[in-house]
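Structure first, then comments.
A single protein chain has been omitted from the complex, and every remaining protein chain is retained in its original position.
Should a chain be cited, it is by its letter among A and B, assigned in written order, with residues numbered from 1 in that chain.
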Amino acid sequence: MDEKELHIGEHQEQDEQNPVARELHTEEFLVNMGPQHPSTHGVCRLLLTMDGEVIVKVEPYIGYLHRAIEKICENRIYNQITPFMDRFEYVSSMLADWVYALCVERIGQIEVSPRAEYLRVIFGELQRIASHLIYWGVFAMDLGAVTPFLYGLREREMIMDLFEETCGQRLTYNYIRIGGVSQDINPGFEQKCKKFTSYMCQVLEDYETLLNENPIFLSRTKNIGVAPPELSVAYGVSGPSLRASGVNWDIRKDDPYGYYEKFEFEIPQGKNYDTWDRYQARVIEMRESCKIIEQALDGLPEGDPTFKMRASFKLPEGEYYARIESSRGEMGCYIVSKGEKKPYRLKLRGSSFNNLMIIPEISKGLKIADLVAIFASYDIIMPEVDR
Amino acid sequence: MGVASKIPVYLEKAPGGGILVTSIDKILNWSRASSLWYMLFGTACCAIEMMCTGASRYDFDRLGMIFRASPRQSDLMFVAGTITHKMASRVKILYEQMAEPRYVIAMGGCAVRGGPFYYDSYAVLKGIDKVIPVDVYIPGCPPRPESLMEGCLKLREKIRKEKMADWSSDSAK
Partner (left out) sequence: MQNEQLVSQLVEKFGAQAEKVELNPAQPALVVDKSILVEFLKQIKEDENFKIDYLSCISAVDYLENGMEMNYHLCSIELRYKLTVKVKLDREKPEVPTIREIHPGADWHEREAWELFGIDIKGHPNLKTLLLPEDWKDGWPMRRDWEGNDDFVKMPEF
C-alpha cells in the first residue's frame, strides 16, 4: 500500500516532517465508553476519538437516565414533589429537598422557624460530608485503589445511622419539607452528632496519610486536566470544582440562604486548577462542614421545627429561581406558579450538567486513564444531568 | 464444562435419567450458588444502596459475591435503578453478553414496575421484565440492604433447586 494512504488524521502535515512520528502515526479510531462502565458513575456514554493512546475528541452522550421528573412535577401537588427531589439527586437528597423547599418558600413568603433552619444546616452539611465520602472512595477506586472505597462507605454508614434515626430512611429522606422539616430530632442526637464530627476530623487525617503521599496517586492527579478560571466560569462549572479553579464563589457565602451567614467557615481555593486541587477542595470542605455542624449544634434554638399546613394548598402567583450550594455545585430550582395547587413549570438545574460539559474541553490530548481521573474528579452523577 | 454441557442431551433420551446425575447437580448448584459474581451495573438511586451493601457494613463478600466490571465475567445482574426506554436496549445487550447460567435480580420499584415514575413519565420503561427475564423481584424505594441480601438468599435457594435435566430445554427457548 502506498505509505501516504495510511496517514489520515489532523496531524498529518506536522508528522510528515518528522520521520519517527510518520512511522508511529496511526489512524484515528473510535472508542465507546459506557453506558455501562464502572467509571462513568451511572449511565453516561462517552464516545472517544483516539489517535493511538491520545484523546482527540470526547463526545458525551447523555439521557440514559432521563426520567422526565420535570414533566411529572407539573402534574403533582406541591407536597407530592419533595420525594421526586430526593430522586433527582440521590447522592445528596437532603440538599435537593432544600432547594425545592427554598423555592416554594420564597414564592409563598413562608416563614421558617429558626430551629428548622438550624436543623437544615446540620443535615445539609452531614449530607455534604456523606456525598464527599462517596466521592473520595469512588475517586480513589477509579484510580485503582479499592481500600478507600471501603473506608469512605464505612464512615458514610455512620451518617446514614444519624439520618435513619431521625427520618427513617437511608437514601431518600423526604426530610426537609416546605416550611420546615418533617420531624424534630430525637433526644441524644446532639451528642451522637458531636461524637461523629470529632471522629470524622480524626479520620480525615488518616485519609490524608493514606492518599496524599502516594506517588501513583500524585502522578495521576497533579497537573492533569487543568481548567483555568475563565474557562470554568464560561462553562458554568460550579461548586468545589469551580473553587479548585481558583474562583472564590460559594453560594453559601455569596448569595446566602438559610442561616449560613451566622456560621464561620472557610472556602478552599485551588492554585493549579488540576485534578489534585479538585480532590483536595472536597477533602478540605469535609473538615469545614464538620466545623459548621459543631457551630450549629451549639447554637440550636428551641422551638417546633415542623410546619403545619394542608396537604394540598395553593401557592400564590409568582416565579423564582432558587439556588443553593449542593455538594457538587449550584443546584437550582425554577418554579413558575400560576396560583394553583400544582406548579405550572418546574425546572431543575443540576450542577453536574454544566460540569460535564467542560470535560471534553479539558481532556483533549490526554490519555484514557487521565480521562477517568478527570471524570471522577468532577464528581459527575447522572441523575442530575439527565433529570 | 465440556462434558457437563453434553450431559443433558443424553438425559433427555433416557427416561428418568435425572436420577443418574443428582449428585453432580448438587455439586454444580452448590458451587454456583456460593459464588455469584455480580455485575457492577447501577443506573439510579438503588445503585447507591447496592454499593453500600457491597461495602464495609453489609459486606456482600460473605455470600461469595464479588463485583465484576464486565458482563462477560458475571453470573448475576442487579438491575438497580430506573431503566428508561433509551437504556432498555442496552440492558438487553448486557444481559445477552453474560455467560450462561445467568440470573437477574430486579431491585427497587423502578425495575419492578416503573416505581414512582410510572405515571406521567414519557421516558421510563414500566418494568424491566418487559425486556429481560427476571429471577427475583425486590420491591422498595430503595430496598434496604437487608432486603437486598434476602433477595440474594432467595436466589441461592432457587439455584439450589435447579436440575441439569432442565438445562437443554432452557437453552432451547
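The working rule: a contact is a pair of C-beta atoms (placed from the backbone, for glycine too) under 8 Å apart; a residue touches a chain by one contact, two chains touch by 3 or more.
What you see is a predicted model, and the numbers here were worked out from it, not measured in a lab.
For the options A:A68, A:V226, A:I267 or A:L297, the residue in contact with the chain missing from this view is A:A68.
By the touch definition given at the top, chain A reaches the unshown chain through residues 62-63, 66, 68, 70-71, 74-76, 106-107, 233-237, 247, 249, 254-255, 318-321, 323, 330, 332, 334, 336, 344-345, 347, 349, 353-354, 357-358, 386-387. Seen across the whole complex, the unshown chain contacts chain B at 84-86, 118-123, 126.
Following the convention adopted for this analysis, only the chains that are shown with their structure count from here on.
Averaging Cα coordinates per chain places chain A and chain B 31 Å apart. Residues 39-45, 47-49, 51-52, 55-57, 69, 71, 81-82, 84, 86-87, 90, 94, 116-117, 119-124, 141-142, 144 of chain B are the ones touching chain A in the complex. Across the complex, chain A meets chain B through its residues 35-38, 42-43, 63-69, 71-72, 74-76, 83-84, 86-87, 90-91, 134, 149-151, 153-154, 156-157, 160, 170-172, 382-383.
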